[in-house]
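Only a single protein chain was left out; the remaining protein chains are all shown in position.
And now, chain A:
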Amino acid sequence: MTNSYKEITEDLQDIIEQIYKQEEFDRLLAYGRGLFSGLIEPVIVDKEAELDLDRLEFTDEAYQMLSKYLLKNRELKQVVVAKPCDTRAIAFYISENIIARDNLIVVGINGCPGIKDNTACDECDSKNPVIADYTAGNLMPEDEFAKDKSDLKYLLSEENQVTRKNHYTKEFMRCTQCYACRDACPVCYCDHCFVESNQPVWLEAGSGPEEDMVFHLMRTMHMPGRCVNCGACEMACPEGIEMRSLTSHLYHQAREYFDFRPGLAVDQKSLFSDYNEEDPEPGFLQQEGD
């Protein structure tokens, strides 16, 4: 069973109070009610500043990935409230030497109840934190969420190629190339992104339907071995474009071919920086008799 939002909120408030008393740190990243908007938003406070504990909250609107917010100030010691998908992104940062483990105090959320309107939560295969120093809520038994691909009906997985091509053409035509999907993604952290690169030029100036498609193919090609299937990209898109089915497809295929899922351990090698001599060769040209 997943935990209720109320239980998690209460636990979080206790834990953070305790952390304030016991731990040395510079900054806290948590979710809370916005003072003006009344919505759930990231609450970022320095240790010296005063924190109103009752303001902290965790609800089904906490869709922001606080892991991404860690990247701005990597040199500070930060306390972060992390959903299980966030903890996977954090494990990925540590494995890639983006952030030092010593600079983090992770408050993980056990048995994550999911986020409203996020399709990723329906196919979530890790609802407990991967790394955590403190945890809120009760652990969820592994067998309640460990799914394999056959249980999942992710978008279009059953359709034929022509249907999919039509679907994506139509879908990506609405893309304005605002790159919010990239900016929201916790594992997109390159200083120099291919979309802005002009040496070489990957995306040509002036967008059009075909450039939109190329942008999405290139973005997706950067994702296998990194995408933790959190759904932040889709939640961020102002046009409501469903682009996660592409990354999700590769996520499931990588799991099938290489038994690989990103961000499960801090000493894991990324998909593309590792190999196995026994890797399969699906669809490779076979040796014909010479």
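General observations
Here is the rule we use: a residue touches a chain if its C-beta (ideal position, glycine included) is under 8 Å from a C-beta of that chain, and two chains touch if they have at least 3 such contacts; residues count from 1.
We adopt the following convention: contacts and distances are computed from a predicted model.
Only one of "ABC-2 type transport system permease protein", "Hydrogenase iron-sulfur subunit", "MBL fold metallo-hydrolase" or "Aspartyl/glutamyl-tRNA(Asn/Gln) amidotransferase subunit C" fits the UniProt record of the hidden chain, and that name is "Hydrogenase iron-sulfur subunit". For the chain missing from the display, the contacting residue among A:L76, A:I98, A:M173 or A:V266 is A:M173, taking the whole complex into account. Here the missing chain is touched by one residue of A:C190, A:M221 or A:A265, and it is A:M221. Touch with the hidden chain on the side of chain A covers residues 161-162, 164-166, 168-170, 173-177, 194, 202, 206-214, 217-218, 220-221, 224, 239, 246, 249-250, 253-254, 257-258, 271-273, 275-277, 279-285, 287-288, 290.
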